[in-house]
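The structure under discussion appears below in the form of structure tokens.
Only a single protein chain was left out; the remaining protein chains are all shown in position.
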């Protein structure tokens, strides 16, 4: 192994740059060359590639986003697209790939490694923390703190105006951010894809609370469950109380990564290079407790089951 | 003058607590008692009043929101509501009022002072910076920095994904936040109520930019101009390029105030007490340059004209 | 068990308020009364106690410090002091105690539970992360991010001025903060109590770097190893290069807790109440991986061994 490629794919996540930096510096330290592949699989197909050295990744550790840019590639989902990608890999004498991204990115890595026999190692980079075989994905800690910081600000208004506020956070199929930020922000209610919810029950609690003088409510909802404004309208219909809603949206993807995300990214980046050097392929690197875990991509790609019981009950107890 | 009342009204703004603290401590220092009126004019009508002392306002200087809570009172817009408010003021032996809020709150203060002869002094507390006879309102500096911090995070994704992003900021009739944050964030375009805009012209620029390789755009829009998602749809129709939108919403109202807002709030709070003691009524306290300005509420309440030329041109030059 | 007491002791840590809130609300939820003991063991001896209810702990979740205040009590280290404390406990009909603090606080809890047979449960609250039988202590995640934020700012000047900067972080006997923040901030060197260091070797690297054009250095040092200004003087003597130093100091103890610290504090607070109810005493609550761990205070109090190898090597590889 003389040269490895690195790319970021899917939605960007804070800490992706820290992972790139780690891959580059660790590889160079081990005597490898590094090819930076821009714009994910799309750039791989189009041979949008530049060599990266130690200095290329100076001053990126603290920055959100990804200097390699990212995309979702439809072309790469086709046989033809993958064939072209493989040609580019060979033409550029790339001996192995580190792929930083979420489940969709892992699916691409799986195809490249299994079908086209390109050595590929995945690193979990997504704010959603919905990748299996790892306790945490790169970016999820930062996204939580960003959402929390925003909700703390909204809380000032909730308390001052005494209103019902609904805050929609990211998470189409996974309630990780919603559940955790609800506990951290002291929310009264949380709606996540993993648990059934009962709006009329919630409205009854709101009405009862209102009667005994509780007029401030913070309800967190994961985007995959119901749109914030729809939930607000239903609550107003049922309780005759005004509601306000905020959709946090893309602010959750950006920002300077937390120490935890930088350390995780640096750790996993280095381990990915080590794994490639050791001849691993078709695997994903993760962390469980204090231990590094190397798992088959097939397993990492299966749906992660979020344990919700303990945190959900705590939210109820605290509110 | 033996006892003054203080209330916050309208939307909450960071620094309102700093202003309350200043009013209370300055008044006590001058030998006055202070009555804290809760929930704005609504609480005044309902006699929701508690005495405040030096310690009541400990540890609030750094906090967003208002410990006095706030509201928009419909009752107070009626003659009957105002009459009841005046009775409450007299029953509680309140000799003068400090009112912290925006134009709507000033209108209430004007009625109380002119029609009902209650000594009233206003302090401008609103994130919109749309109050006349002052360079800045309490909360506007913090709101700008909050919006900027959020947009800086979104910029990470704009750059990584190379997309057109539309960010909607607060400002129904005033483009202050939009204009300033657009310059501070390095936006390519800004839409504000004070200036006409031309979507087809904008789309042409986007298309031309796209052809020469510029795929990342940040467009800031004040909420009063057009909804972010509508603008996005129009741009997509016209350019066939994908857009994303974020509505920053209520995060702009909260958070710990900046040093500038705390200093402004503390300064204006003290001057309001001084003005009441000197026998002023029906006036608003503001700051122009380094100087305190005391202006009639009638004048403060007139529409503030935002100078847009220099900043707008700078945005164009920088993009 | 009808009434429990809760106190914070030792240095304050972000998240202590979240833990207090959790203890109070969880206890009330289970039908218990809660006595808030102020100023740690000192306040216990002096019977500085007030009842806490659900509303007493509103709006404290996001705040640094501890509403119960804290202290280091010399009186409590004496038999006489402990005897008085026990009397106060009995007089106030307190059936069990939750103690939030570090190793010193645990020692007090151990004495109370073993010698005086007062049911006591400890929760690890200290920024140093030097308490055994838990992966993390409450406050350590926030302290890391605070230190990182400060160092990121210093990095701007390091890069602009091209200087050697030495940053001293907290950690008298434990290099946890220093080691982790060094990796997260991309430091070139780190000095921690757990590892020997060689200044002449370091100076040689600095000199060699200087010759090949590397003039910016960030060196992190734990306070227990060497004072930052002394290290700076030694480096200047040896390399003839200017150095600058910053001692981060007490900013590392304060601030709004991160989501991780709030979740940890809320979780451990609830588990402490559960443990008391179940009849546990002389134990400390901790978290290992995703699991709650209940360990004897004797074990929790033993010196925690920090694993340094992997992170230290990563710092070297990245620099």
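Order of writing sets the chain letters: A, B and C. Residues in each chain are counted from 1.
Everything that follows uses one rule, which is that a contact is a pair of C-beta atoms (placed from the backbone, for glycine too) under 8 Å apart; a residue touches a chain by one contact, two chains touch by 3 or more.
Everything quoted here is computed from the prediction, not taken from an experiment.
The chain we do not see here touches B, C in the full complex.
Only one of C:1, C:247 or C:294 touches the absent chain when the whole complex is considered: C:247. From the set B:155, B:245 or B:304, the residue in touch with the chain omitted from the display is B:155, counting the whole complex. Across C:2, C:83 or C:153, the residue that sits in touch with the chain not pictured is C:153. Residues of chain B that touch the chain left out of the display are 21-22, 25-26, 29, 59, 61-62, 135, 141, 144-145, 147-148, 152, 155, 159, 180-181, 183-186, 256, 258-260, 262-263, 266-267, 270, 288-290, 307, 310-311, 314, 317-318.
Interface residues of chain C facing the missing partner chain: 8, 11-12, 14, 16, 39, 63-66, 69-71, 146, 150, 152-157, 159-162, 165, 244-251, 253-255.
Keep this in mind: only the chains that are shown with their structure count from here on.
Using mean Cα coordinates as chain centres, the one most removed from chain C is B.
Rotation angle relating chain B to chain C: 180°, from a CA superposition, given to the nearest 5. One inter-chain figure worth recording: chain B and chain C are separated by 39 Å, centre to centre, where each centre is the mean of the chain's CA atoms. Chain A has residues 152, 155, 159 in contact with two or more other chains.
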